[in-house]
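Removed: one protein chain of the complex. Kept in place: all other protein chains.
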Amino acid sequence: MTEAKANATVAAVRGTSDLAVHMEGVNKWYGAFHALNNVNLEVSRGERIVICGPSGSGKSTLIRCINQLEVIQQGRIVVDNHDLTAGGKNVDLVRQETGMVFQSFNLFPHMTVLENCTLAPMKVRGISKVEAEKTARRFLERVRIPEQAEKYPAQLSGGQQQRVAIARALCMNPKIMLFDEPTSALDPEMVKEVLDTMIDLAKEGMTMLCVTHEMGFARQVADRVIFMDRGEILEMGPPDTFFDNPKNERLKNFLGQIS
Amino acid sequence: MTEAKANATVAAVRGTSDLAVHMEGVNKWYGAFHALNNVNLEVSRGERIVICGPSGSGKSTLIRCINQLEVIQQGRIVVDNHDLTAGGKNVDLVRQETGMVFQSFNLFPHMTVLENCTLAPMKVRGISKVEAEKTARRFLERVRIPEQAEKYPAQLSGGQQQRVAIARALCMNPKIMLFDEPTSALDPEMVKEVLDTMIDLAKEGMTMLCVTHEMGFARQVADRVIFMDRGEILEMGPPDTFFDNPKNERLKNFLGQIS
Amino acid sequence: QTVETIKSAGTIKIGMMVDFPPFGIMNTSNEPDGYDADVAKLLGTEWGVKVQIVPVTGPNRIPYLQSNQVDLLVASLGITEERAKNVDFSQPYAGISIGVFGASDTKVSKPEDLSGKTIGVARASTQDTAVTKVAPKDAKIQRFDDDASAVQALLSGQVELIGVSNVVATQIEQAAPGRFDQKLQLSQQVQGIAVRKGSAELLTAVNAFVEKAKADGELNKIHEKWLGSPLPDFVAKK
Amino acid sequence: MYTFNFEPVLAGFDKLLIGALVTVQLSCAAMVIGLIVSILCAAGKTSRVAPLRWVIDAYIEIIRNTPFLVQIFFIFFGLPALGIRLSPNSAALVALVVNFGAYGTEIIRAGIESIQKGQIEAGTALGLSKLKIFRYIIMKPALRTVYPALTSQFIYLMLTSSVVSAISADDLAAAGNDLQSATFASFEVYIVITAMYLVMSIGFSAVFSMIEKVAFRYPLSR
Partner (left out) sequence: MLIRPFGWNEFLIIVMAAQWTIALSAIAFAGGGVGGLLIALARVSDARWPRLLATGFIRIFQGTPLLMQLFLVFFGMNILGFAINPWIAAAVALTLHASAFLGEIWRGCIEAIPPGQREAATALGLRYVNRMRYIILPQASRIAVAPTVGFLVQLIKGTSLAAIIGFTELTRQGQIINNATFSPFMVFGTVAAVYFVLCWPLSLLARRMEVKFSRSTTR
């Protein structure tokens, strides 16, 4: 930690920039296990990034560091001009400005869809209930399930639950959206409805980082695709070159397996 | 039940036949919910059937009726000339002649891979331990993980676990193999190794019924593909016509969603 | 059950309390001892049988007798009318006087003064009966499982007064010299050996034993030993 | 052969009913207060302040590994030495609360641990503070998963409360003991109060399942 802080100071203050996310020399260990190995990544505002790689390669770890669900041991992460490694209030600010969608939805089972969407705006931002519900209904409309507002998560299909999770994140008005395999817990026929929602979001210019194996989606919306293995970023580039002209051996192998 | 028995009697005894599975007017309810609606299906020996359809359409229910993990309320099921609806010893015989592979592997966590494979042959067929282990090792070889025999399931990857599950079923020398979404709990890069194992099996002429959404696999090995929705079989045919020339509206819709 | 069957069996089972000093205690070698124990042993010697002492408690001693777990109770059982409906009593073999005790500065001189006071007693004991009889309605009687708890309640100030026998009172004096004194003398309570209802023949034999023990001074000796005084008149005479 | 005679029991039945009422009141009050104690202690056990965790651990271990009777003796006879004098019924209540609190803490802690990590992560990612996550996200589902354990612990508490007669509290067991010492109809009294305890525990089970239906209406996923 002290080292990370020292780094942060050395790297000096750059002033506001166009970068949504800036990662520099990031290293993370779980005990002795090196989960992220010198990761460097710059994401511009409005950029859409897709991350892929084999299981255990550190994809989840990478995006979970961005809103500090995981703490890094070395390096520097700046999100929307808030230096996370400097600690303090910044972590709270970053969490309010990033929305996250998980593989397993993680809706709150004891709250209705509407309550799921209004909890954080009310308790974190202090917005009134009426106001919060208005916003929530707007976003539920946008993910095309306005009629499910009063239901409980368990009464929805997986695809519907994931769309609620997206709406819930959007209700906080985030500047960046993080997705961790949002479709891989879904039945095949529900994958499309969730991907469509994400494509809509991308079209509206949301900054997105998305871990996924849906290569069709990557080709369609990604500005850049990243391949990770054993905690390292091994290849990174626009979808065309990434898929049709992979350079890295392990990536070639990986693409062979998943298609 | 009485009705089912009456049916069975009416349908008269056909003598041994070439049919591996014969389902006739099968109806099943969970409480008030109609899970299988007048299902008729004949599977010849050596035939490979793939079943697909949206979630909750009754695919699992259908194949679980074949070894009577679920009991039907109406209709008749004959497996390898044993009339299940007649009850008695037949159920035990059928279970011994069918192997089943589940979505969630269901290996026994407190037994090694080898013990998983030898338990049923020893306790059900009364085969000696030495004999059972020899057979088990042969099948572990065939699914290409002979070196994992002494490990516990928790020490294996998902793909390896599923291959053990296949080997375990094969150790009982089944005449029919039932698969219930064998790859849908797997990480994408492990799907292929399990599908390859299944393709090998298919090539050796095993009678197979397989619920899966892997359409590549279906095209490659299926003799017939079946589409189910709301407990009914809506379309059934060889892969080419099934995928390229679907007649049923719901099937068209479904194929549009999953590709 | 008759004396004959007991004698031919060679042992007699006698229930006694072991938490009621000095009538029943466990001595330092953890054997039942005390006035009741000596009386029981004397009876055994008299009848030429072995005595098996069964420890009982205040609340369960009568069930023990009724359910044939013991042949006799030598369990400091005060002779009362209510009890006499359920068991048959011998003539008295012991007696205690019951009084109300309290802190020296508590003013009580007649039963009416108990009004509004809290009084601790051992549940189902003779003291319980005696205090309940005289106490005015608004006195609060708190019933504990045994005398020790009642005494502890007094010592810790949880109750203002307790109803106990003179014997226990001596012990309180030992434990807290000068702090407490007797407020009221309630009754003199005689205690009997109890047999199951309808065992007339056995009762006669027990009575004969008690009479003999009184006459030849054995009972007196035991009383001297445990209570430091001769058998009181109200027991001896009756 | 013993002949049963329930007449004296019936004559004193009103006293038994009053005793039963005291038992119900004591148990219910002990549960409500004990539940609050449990929740606070369970939350305290997740705290980063180590001494707080140690104190809570010591409390739990001491209570769970010593008999209730001894606990109640110390509270009734021992506390006056510290200047705290409680009436028998309040001492009984305090003892029951202390006892239920220790078991309840363990139960609720298990409930909290059963909450999937993803729930907490989702709350964190939304920017909610730890306290708010506990209050709004963890609390209710945690209580729901351990609800059966809590209710059976409560029934156990109610049955255990029969011991409070030892410090002259006037619960059902005390009423029964008084009645039997007055009438010596021991078996009759015991049979009747045993039946009364049974009725109370079945009654409570019924009430609890009603509460469950109202309080935890949200459906569980399959």
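Going in written order, the chains are labelled A, B, C and D, and every chain counts its residues from 1.
The criterion applied here is as follows: a contact is a pair of C-beta atoms (placed from the backbone, for glycine too) under 8 Å apart; a residue touches a chain by one contact, two chains touch by 3 or more.
Predicted model, so just to flag it, every value in this text is computed and none were measured.
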(Q) Looking at the full complex, which residue from C:69, C:97, C:132 or C:188 touches the chain that isn't shown here? (A) C:69
Q: Tell me which residue among D:84, D:198 or D:220 touches the hidden chain in the full complex.
A: D:198
Q. Where the complex has a chain not shown, which of B:74, B:96 or B:157 is the residue touching it?
A. B:96
**Q.** Residues belonging to subunit C that touch the chain removed from view
**A.** 18-22, 25-26, 28, 30, 54-57, 59-60, 63-64, 66-69, 145-148, 151-152, 170-171, 174-175, 228
Q. In the whole complex, what residues of subunit D lie against the chain that is missing from view?
A. 1-2, 61-62, 64-70, 73-74, 77-78, 113, 152, 155-156, 159-160, 162-163, 173, 186-187, 190-191, 193-194, 197-198, 201-202
Q: Name every residue on subunit B in touch with the hidden partner chain.
A: 67, 69, 92, 95-96, 98-100, 102, 104, 106-110, 119-120, 123-124, 154, 165, 168-169, 172, 178
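Please note the rule applied: only the chains that are shown with their structure count from here on.
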Q.
Measuring centre to centre with CA averages, how many angstrom lie between subunit C and subunit D?
A. 38
Q. Counting in whole Å, what is the centre-to-centre distance of subunit B and subunit C, each centre being its mean C-alpha position?
A. 81
Q. Which residues does subunit A have that touch at least 2 chains other than itself?
A. none
Q | Pairs of chains found to touch, sorted by chain label | A | A-B, A-D, C-D
Q) So in the complex, which bits of subunit D are touching subunit C? A) 2, 76-78, 80-81, 85, 88, 165-168, 174, 177-178, 180-184, 186-187
Q.
Using the touch definition from the top, list the residues of subunit A that touch subunit D in their complex.
A. 67, 69, 92, 95-96, 98-100, 102, 104, 106-111, 119-120, 123-124, 152-155, 168-169, 172
Q. Once bound in the complex, which stretches of subunit A touch subunit B?
A. 54-55, 157-158, 184, 187-192, 213, 254, 257-258
